[in-house]
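A single structure is presented below for examination.
A protein chain is absent from this complex, but the other protein chains hold their places.
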Amino acid sequence: MGDGTFLVSISGQLDYIEVLAESGSNWHCKYEFVSGPDWKIIGGVESGLSQICTVNMNGEKIVLNLPLEVMMKSTNLYGWPQVLVSIYNEMTLEGYGRCHVPLSPGVHSIDISLCKPLTSTLLGKITSLFGYQPELIQPKMLATTAGNNCKSFEIRCLKFTRKEKDFFICQVYLIYFLYILI
Amino acid sequence: MAEVHIIGELSQSKDFGQQHLFCKWYLQIGNNWRLLSGKKEGQTQVSSNEFEDICKWSYPLDIHLATSGLQGWPKIYIQVFHLDWVGRSHLYGYGVVTIPTHPGQHELDCYTWRPVGNLRERFVQYFMGGGPQLKDPHLILSTTDRYKLNTEAMGVVTFKITVVLRHFSDFGVEY
């Protein structure tokens, strides 16, 4: 564009979650697109909440098929959009995950690994035996590089957790840049 | 001015033999480079995994640099620490990786090492942790005095980054 902006159009879906899910449990998922200060969303949906998925057999995939579609406009590559997902089992948090939207146009399939916070207090450690699970007030902090200097914030990674997405970036007009990427 | 964007993540560490690891990363650039946006250093969260010898951080990196020369191309050097149950942090590795000059997506393995002491120091280290550290972390990057160091190999830290270069061709640079 003549005014030095470029558009990024992202469409895709969150396919499934692979966790050791027990049968009869209900899972849902929240996602959010996080981007830098120069980015503006001009279309599509910025965040979403999925349906509730029930698991029938132990260990089977939790199929979400949650569509992701957003159109963004920016003047600067800094703050390239990231997707932040939070997975919940009933009402307890099971994990957070984040991933940069791929920078090259085309179809991509991405696996995101999830982690969940551990408690830092002694009382928390005891009550975690009874199912207490701390949550982040602002999951967006996982997508920023600030404020991560807190030593007491410990995250435990979940076992075999994976999600796949297809990102089909249909137009990445980068008029300003002549050589981008392979 | 020519610009470089480094967008990606510090994804995970492997084969360290310990859980509860966190990583401090620093960006090293030459004098003719300027940081336009993003951070020059940072620290990941402490992470652990129950089943595999992997620590997943998934820490986002988004750095925008401007430069007036090719010398001093950015490098990232890392220090990996282990946080034990008492709250002390022990050094578990130093590593350095050069940002690739070819634009596109790269998955870089940063192999780490840590200094090893003499027999007595190692004995104490086995029980109490700690161990020798470099006085000045910049020594990770220097090449002149490195031959005096005795080190041992530690695990691998993986970076997944995408590099975007801009305006370099206006100055006769071919990549």
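As written, the chains take the letters A and B, and residue 1 is the first residue of each chain.
Going forward, contacts are C-beta pairs under 8 Å (C-beta built on N, C-alpha and C of every residue); 3 or more make two chains touch, one makes a residue touch a chain.
Here is the rule we use: contacts and distances are computed from a predicted model.
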{"item": "Chain not displayed: protein name in its UniProt record (\"TIR domain-containing protein\", \"Ribosomal protein S8\", \"COMM domain-containing protein 8\" or \"NADH dehydrogenase [ubiquinone] 1 alpha subcomplex subunit 13\")", "value": "\"TIR domain-containing protein\""}
{"item": "Listed residues A:47, A:65, A:109 or A:128, member touching the removed chain", "value": "A:47"}
{"item": "Chain A residues touching the omitted chain (full complex)", "value": "2-4, 30, 41-43, 45-49, 51, 67, 75, 91, 135, 137-138, 141, 146-147, 178-179"}
{"item": "Contacts of chain B with the absent chain, listed as residue ranges", "value": "1-3, 15, 32, 34, 36, 66-73, 75, 94-98, 100-102, 106, 109-113, 116, 140-141, 143-144, 146-154, 169-175"}
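One rule holds in what follows: only the chains that are shown with their structure count from here on.
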{"item": "Inter-centroid spacing, chain B versus chain A (mean Cα positions, whole Å)", "value": "24"}
{"item": "Touching residues (chain side chain B, partner chain A) in the complex", "value": "5, 7-9, 12, 20, 22, 36-39, 42-51, 54-56, 58-62, 64, 83, 87, 89, 103-105, 162-166, 168-169, 175"}
{"item": "Residues on chain A engaged by chain B in the complex (per definition of touch)", "value": "36, 76-80, 82, 97-100, 102-104, 112-113, 115, 142-146, 148-149, 151, 153-157, 159-160, 176-182"}
